[in-house]
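Report on the following structure.
Note that this complex is displayed minus one protein chain, with the remaining chains in position.
In order of appearance the chains are A and B, and numbering begins at 1 in each one.
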Amino acid sequence: MTEREPGSLTWPRGLSGMCYGGDYNPEQWSLQVWAEDMELMRRAKVNLVTVGVFSWSRLEPSPGVYRFDWLDQVMDLLHQTGIRVNLATPTASPPPWFSFAHPDALPVTRDGVRLWHGSRDTYCVCAPAYREACRRIAQALADRYADHPALAMWHVHNEYGTWCYCDHVAVRFRQWLRARYGDLDALNEAWNGAFWSQWYSDWDQILPPRATQYLPNPTQMLDFRRFMSAELLAAYQEQRDILRAANPDIPITTNYMFYPGLDNWAWSQQVDLTALDHYPSATDQRAEEQTAFGADLARSWARGHPWLLMEQATSLIYTGDVIATKEPGRMLRHSLSHIARGSEGALFFQWRAPVAGAEVYHSAMVPHAGPATRVFKEVVALGEVLERLEEVRGSVPRTDVAILWDAEAWWAVESAGFPSTRVRYLDAVSAAHRVLWRAGYVVDFARPDADLSRYRLVLVPSLYVISDEAAANLTNYVANGGHLVVSFFSGIADPRHHVRLGGYPGAFRTVLGIRVEEFHPLLDDAQVTLSTGDTGRIWSEHLHLEGAEALAHYVGGCLDGQPALTRHRWGKGVGWYVSTRLDDDAYGRLVFRAAEEAGVTPPPTGASGECEVVRRWGAHSSWLFVINHSDRPHHIPAEGVDLVTGAEVRGQVSVPAGGVAVIREAR
Amino acid sequence: MTEREPGSLTWPRGLSGMCYGGDYNPEQWSLQVWAEDMELMRRAKVNLVTVGVFSWSRLEPSPGVYRFDWLDQVMDLLHQTGIRVNLATPTASPPPWFSFAHPDALPVTRDGVRLWHGSRDTYCVCAPAYREACRRIAQALADRYADHPALAMWHVHNEYGTWCYCDHVAVRFRQWLRARYGDLDALNEAWNGAFWSQWYSDWDQILPPRATQYLPNPTQMLDFRRFMSAELLAAYQEQRDILRAANPDIPITTNYMFYPGLDNWAWSQQVDLTALDHYPSATDQRAEEQTAFGADLARSWARGHPWLLMEQATSLIYTGDVIATKEPGRMLRHSLSHIARGSEGALFFQWRAPVAGAEVYHSAMVPHAGPATRVFKEVVALGEVLERLEEVRGSVPRTDVAILWDAEAWWAVESAGFPSTRVRYLDAVSAAHRVLWRAGYVVDFARPDADLSRYRLVLVPSLYVISDEAAANLTNYVANGGHLVVSFFSGIADPRHHVRLGGYPGAFRTVLGIRVEEFHPLLDDAQVTLSTGDTGRIWSEHLHLEGAEALAHYVGGCLDGQPALTRHRWGKGVGWYVSTRLDDDAYGRLVFRAAEEAGVTPPPTGASGECEVVRRWGAHSSWLFVINHSDRPHHIPAEGVDLVTGAEVRGQVSVPAGGVAVIREAR
Partner (left out) sequence: MTEREPGSLTWPRGLSGMCYGGDYNPEQWSLQVWAEDMELMRRAKVNLVTVGVFSWSRLEPSPGVYRFDWLDQVMDLLHQTGIRVNLATPTASPPPWFSFAHPDALPVTRDGVRLWHGSRDTYCVCAPAYREACRRIAQALADRYADHPALAMWHVHNEYGTWCYCDHVAVRFRQWLRARYGDLDALNEAWNGAFWSQWYSDWDQILPPRATQYLPNPTQMLDFRRFMSAELLAAYQEQRDILRAANPDIPITTNYMFYPGLDNWAWSQQVDLTALDHYPSATDQRAEEQTAFGADLARSWARGHPWLLMEQATSLIYTGDVIATKEPGRMLRHSLSHIARGSEGALFFQWRAPVAGAEVYHSAMVPHAGPATRVFKEVVALGEVLERLEEVRGSVPRTDVAILWDAEAWWAVESAGFPSTRVRYLDAVSAAHRVLWRAGYVVDFARPDADLSRYRLVLVPSLYVISDEAAANLTNYVANGGHLVVSFFSGIADPRHHVRLGGYPGAFRTVLGIRVEEFHPLLDDAQVTLSTGDTGRIWSEHLHLEGAEALAHYVGGCLDGQPALTRHRWGKGVGWYVSTRLDDDAYGRLVFRAAEEAGVTPPPTGASGECEVVRRWGAHSSWLFVINHSDRPHHIPAEGVDLVTGAEVRGQVSVPAGGVAVIREAR
């Protein structure tokens, strides 16, 4: 099956406005509740619901015995109500009968613990019986519903990401390794099999990285993560191809989160519409920061095309031990923050709070207390706003700043036995995004090997692993006039996880004009002071200039007087280097200086973390989103019509504390 | 075998005074030591010892081969010394030969880890071989000793509470579920099988809640806990019936702790004399608080009848990482605190500190250093005091305040995936007990479905799960004039662990005259302030009055101005509601106000947490226990004779720092 270009089929069939709705689980409710659901959905202007995500045991109650009657009824009822259906394959949760018949298809941990039925995601993606059962249920759904008039989109599975270390996985891992390395000596070289006597003499000796006596082999770990991402993607593709064959006009997606289990660049090539599930994990400003981060990632994965926020929560923030409640208005602002960054709507997990089960306290559009609640009122209000934003569809924000993002670097940075467990990839990338977001910049994420010519400034936080080709791409980018701000622990290794010898940061030494001879990771709360008065934490380095100029030196300690921040003219551009984890202010100053030198387009006036101002550009128009997260009014220069209120905006728009505006700009 | 009413056979046969003694393990010692034991027991006025708790491998050294010679000698020797025997069945620790022959009878953790012989409690209660071996050894003991003149009581097993997740357990769990639900659809409905595709099509697919991929099913978890409690109880009953058949005149008990493995209300119906093992876990005032809490629970389980403190420690407090030492005098005070609350004596684990083994540092009546020690001197002194308290036996304290206690609520409140891991059932119940205990009240615990008419005030802390019948019981209680103080996270769910829809706290909305639309759990150390100036932690709620009056509102935050504490006249009584975790002072003020309105009998003058004053009532007399935990004298109004000193008491008794008095009251 040939790939379809993302963006070529991104409209859920038959839907005109912004998508609005959520996961709908009618199988948990009576017919009487269904009737109320239709009424409430109409009231909330819901136009798209995701059905069937976890319905396998209700659709196929015993092997090969299907019960579609209830789903037929639901599809028809929704169709009659004018609501479109995002129909899911239920493969994220195999039914009890399946696990009972195929215990070998249950997942197994690194420690060899088999995980039993009783939750969700209790499958091994490499188990042949599981894959076959998935194809069968996908085919059965395709056969029955591919031409149903309510069908708008297919939703394959849910949040792929379940790992396993069983013998089925070993078999598939070996196949993948054969394909990658060709012969065993290439694998032995790549895995440095001469170290600790790990030279394989037969493919069958190779295992997934199960529990072992001491530190695991880092390349084996990295390859296993690559493999799991590819294998899960292959499982997705099998279902997608079945669904596409049944009706090529229906877009197909799968919803994902950005945790480090998947190479989302590769996945996004295989979906028609990139779909993100997003749940902030903190209640303070980080919630907004994470929202922008997730939305910028999703748009970037979609290669600049619109995408869809597939799941968010109406009124909860998981903080770990406590499920916090979203304050009034915050749901609207988060929704608009996603949409400002390219989402074609706002969907929720879930329509109606369940009466029982493991997620009984996951929030919903209709809470346990029913529609006479703040939450449902806000749901209705959001529906009204979204209805007015229909014209925005198809537009996207623009930017000339990018941050490199690479799942392999993530996996590699966090290898066991590395110099500091405090160097975390997501921390590094988030810091880069945060300083720009707080200053009002919209930022793209980019692959290291992408065409970067549209960007004036590219940030490279802790990109530990990079191929020669990608490194050349970045060098050429600078040679042609780009500005590259590289942070420590970047460019160190090649894709085999081999350190580039002769001095760090191997792949970037030439373009940065430096040579690092030794890392000096910092303990606990230790800090280093720079000659600028700035401070760094977590990391420092013994660095030599080889063409670069020093912007700041270390002061005190055994690195006293050594360069800490550097700048290197290379070709028509500049390579900047940051050898410690600067605090946000200092990091920001460096990045903004680079942005200025690079000629980056400034953000809209008044844009900041506390009042986001983001512009979506269409073919002929533009829309300015103003989202005031603060407790005071903000006044933002604008001209046009505020779609939220309908008011004309002349010169500036005043957005009250906690409020939003979306101005169709007069040009 | 028909049930015997608790209280009908509560005297260990042949014992007249308060029970005094402990676990006695002569099998660990030489004959020479036995002789010294008899001498020291006489000196300490010991009259009851528990023998044989962990003696299986010495009694049945190989399958079916019994060696009773040493136990015969011990029984005879004790009899000659005038000490009565609480003879144990040794089934808490199967012998090595048993585990070797039946590895399938070793327990298995959730993760599938088999736990091997080498400690104690290495059994699976569902393993048929284990149950059969238990019946055999119980029968052998019954055959030999049921008519032994030293035998005063049977002590079945020890601290039942070992869980298992093996295939034997799965079989029994399914049987129990069949009995509970009848047909599979009822189970599927109860477990909300439509959620996450957990609809079972065959009983054999059902498993104990083993390790699984993500959140477990809460109803499955709750049912498993119910089942384990019932199954362990069935195992107890098998042994009890054998022992009772051999001699119906000997009372039978089993000793338990109050951790959440068992439904102690059900258990207490099956024992002749409720027996508590109690070990405080803190060295500060919480030790006394926990002592009163445990004793009040035990008396309540015994349905107001006397009970027996079966185990405590002479001189240790397990605090987790450190075994702290009990200060001089504390053992006496703890013993009297239990007796004041209805215990018919004070027994210890253990008579003599062992020379080796896993509990070599568990304290004892005779320490490693021998009888020439502070500890043994205090043991002798306690024996003297108890001898003077013989007349107290059969009396009990009285109260018109109760706290509801329900193991199912405990299990349910702490379900995975719930809004806050900081809401702990025991914390909530302890806080209710503590504020009353510190103010000098003696409190009963009661089942939610009990006849509450004897109480003027009933506290309901976090009673998450409640049946319709029990809810009606509480509503009627208020309608008939009772005062009910309900704390947050109560009444939410039915026994299937299904949320009652339409608004929290479902089962109590009518009686409390409120409707809660949303929970607002608090993070970490966050606090809410009330209009009264009081503060709450952990929890807050968005609450609407539906008939109730607000006693306090939230101040600030997104709940500003919403009711926090409410009061609702209902029928002849009042329902009070507390929507946050008040600090103890504020909670106390509310509870004391309710007590006053309810006309609760005030506690004895001078009663407090630092000086406990508790009255036991007999048919014709009463005894006032005064236990001064403080470092200064307390003067308590009293008239009568102090049994401890023999002194007459006129008007008041002065109890020195750390001292005790027990006054037979003149009436």
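One rule holds for everything that comes next: contacts are C-beta pairs under 8 Å (C-beta built on N, C-alpha and C of every residue); 3 or more make two chains touch, one makes a residue touch a chain.
Computed from a predicted model, the values in this text were never measured in an experiment.
Only one residue in the set A:K45, A:H483, A:H497 or A:H634 touches the chain that does not appear here, and it is A:H497. Touching the chain that is not shown, out of A:A245, A:A416 or A:A647: A:A416 (per the contact rule at the top). Contact with the undisplayed chain is limited, among B:M38, B:I323, B:A439 or B:V641, to B:I323. The omitted chain makes contact with just one of the residues A:V171, A:A186 or A:A211: A:A211. One chain is missing from the display, and on chain B it is touched by residues 25, 27-28, 54-58, 61-62, 90, 93-97, 99-100, 107, 111, 113-122, 162, 283, 315, 319, 321-325, 327-328, 353-361, 367-370, 372-375.
Touching residues on chain A toward the chain that is not drawn are 111-112, 191-202, 204-207, 209-220, 416-422, 493, 496-499, 501-504, 515-524, 542, 558.
Throughout what follows, only the chains that are shown with their structure count from here on.
The angle needed to superpose chain A on chain B by their Cα atoms is 120 degrees, rounded to the nearest 5.
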